[in-house]
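The other protein chains are all here in position, but one chain of the complex has been omitted.
Labels run A and B following the written order; every chain starts at residue 1.
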Amino acid sequence: MTDKVLMKGNEAIAEAAIAAGCRHYFGYPITPQTEVAAYMSKRMPKIGGTFLQAESEISAINMVYGVAGAGFRVMTSSSSPGISLKQEGISYIAGADLPALIVNVQRGGPGLGGIQPSQSDYFQATKGGGHGDYHLLVLAPASVQEMADLTVKAFDLADKYRMPVMLLADGTMGQMMEPVSLPEPSEVKTEKPWAVTGTKGVRKHNIINSLYLNPEQLEKTNVERFEKYKLIEETETAYEEFMTDDAEVVVVAFGIAARVSKNAVRAAREKGIKAGLIRPITLWPFPKKPLLKAAEKAKAFISVELSMGQMIEDVELAIKCSRPVYLCNRSGGMIPTPEQVLSAIEKAKGEN
Amino acid sequence: MIVFDKPKALTDAPLHYCPGCTHGIIHRLVAEAIDELKIDGKTIGVAPVGCSVMAYDYFTCDMVEAAHGRAPAVATGLKRAMPDNIVFTYQGDGDLASIGMAETVHAATRNENITGIFVTHAIYGMTGGQMAPTSLPGQVTQTSPYGRDVKTVGYPIKVCELLSALDAPYYIERVAVNNVKNVLAAKKAIKRAFENQVNGKGFSLIEVISSCPTNWGMTPVAALKWIDDNMIPYYPLGVYKDKDKEDK
Partner (left out) sequence: MTEQILITGFGGQGVLFAGKFLAYNGLLSGKQVSWLPSYGPEMRGGTANCSVIISDEAVGSPIVSAPDILVCMNLPSLDKFENAAVKGAKIFIDSTLIERKAKREDVTAFYIPATRLATDAGTPALANMIITGKILKETGFGTDCIEQALKKVVSAKHPELYEKNLGAIKIGYNL
């Protein structure tokens, strides 16, 4: 770790990616993530890497597919409408079992939406997004430090499991500055015997492909991939618990919503309400077990989101609908205030 | 003594193409160029979506199957990551000139040091004979049953003419494979396009006019003649851009 510097979240992602050995970045400008591209355009030429502003998000993700196929660490970043454009390519990357990092600094939607922070791509990120049976590993940073740390982790996980990983941030995380200790350069080297680097005349050709015209074969690859997903659910689920030990009202929130919620939980405790917070760090896999465990003592849950209510469905599923789950939300680029969350906690406490 | 042998760059997999289709000839010309330049061990091919989607099974070099139209972007990624390798794309007309036009034009205008093989046969083959961006005016297809009406669906796209208007691309040529003379010229062009990459010259694209007897509803022989009578008059053969000559 280096000395702390003040850095924007978007820049922290870029610098952490470089520390993680990523030398190939492809992107297309879109607010509020453009600093990632701008930062990469300055840094990559100085370290012998590739920065290429693609003609579209579609091209950018397919350039990522090419580099990933060659076995190199590679990433792209965008914001919500641009991520929609990348979905086809993400599905191919998942279908061809390629490691890559996709960063989504979310903004309000649908459509062109707005440019203010949002979490309304939760479904898209955690339930597939593109076509077909697949998952992304989805990491949700809640500080600039985590923007850096989870970027490094994302590359490691992508290589470890040969799959695309998404860093799901939002406009505030991208734009805010906080002190950050940048990770030291390190790359967990992974053997990639499947990569297309040329046969050199000594091996049979490698093929990067997601096409299986034989349905039995396609089913088999899907089943195998889901066995891998099961292992990931068992071993890679990450979350933070805050004052949940005796919590009667458990707030569930990620990213910026978790930051706001933490203030509210503290305020609730000051008022004598036993409130707690579970912050998913991996959104897929979703931290089902700690939620189910919290449901043993908790009387109610609140899902705090910058959306019309998406994660709430996973909260209900995780606790098997055993307790009421309330939604506390803002949408379209608005952010809930700690006061709003506090009053939701008080209401939940009062009703249960 | 063997007087005719399969190029080493082709696998033993039987081609799935229809009888009389000229994809097989074009595959062979690509493979011969790879053999002659001795680049098999460092070549990566990018297959498209369309009839040649399974080209990845036919070449012995490493292969990548791209999403529809995105082969030039995938090839860009590969080449940027491995500038010392040889990267080629193999695309049909729907892939390159319709859904993938942006990727095509931008790879060309960046003068990406890649080799593009573009197979034109004025129709969508794999999906069963729909109108292509290169279908001729008046051409009857499944989705232009009354003939391509240029008033409502526009004119065919002449890819070589269009790309050669750009400043950047290094080499653009249109060839055909409907007779021996044309095949020999096509072979020379394709090899040249690979040589350009080996020599670090930049973007080369060879448009190869091919036949589709199945979807044109003709015998293979009639289809080859249809190329002479209809395709070549609309899509003249020749070199459209050659920076070697421009620079001199």
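Just so we're on the same page, a residue touches a chain if its C-beta (ideal position, glycine included) is under 8 Å from a C-beta of that chain, and two chains touch if they have at least 3 such contacts.
Just so it is clear, the structure is predicted and the values come from calculations on it, not from any experiment.
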item	value
Partners of the unshown chain among those that are drawn	A
Listed residues A:Gln175, A:Thr244 or A:Thr282, member touching the removed chain	A:Gln175
Residue among A:Ser56, A:Asn263 or A:Ser331 touching the omitted chain	A:Asn263
Absent-chain interface as seen on chain A, which is shown	4, 6, 31-32, 115-116, 171-172, 175-179, 256, 259-260, 262-263, 266, 335, 337-338
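As a convention for this text, only the chains that are shown with their structure count from here on.
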item	value
CA centroid of chain A to CA centroid of chain B, Å	39
Contact footprint of chain B on chain A as seen in their complex	24, 26, 50, 52, 54-56, 58-60, 62-70, 72, 74, 88-89, 92, 96, 196-202, 205-211
Chain A-touching residues of chain B, taken from the complex the two chains share	11, 40-44, 46, 53-54, 56-57, 59-67, 70, 73-82, 85, 102-103, 105-106
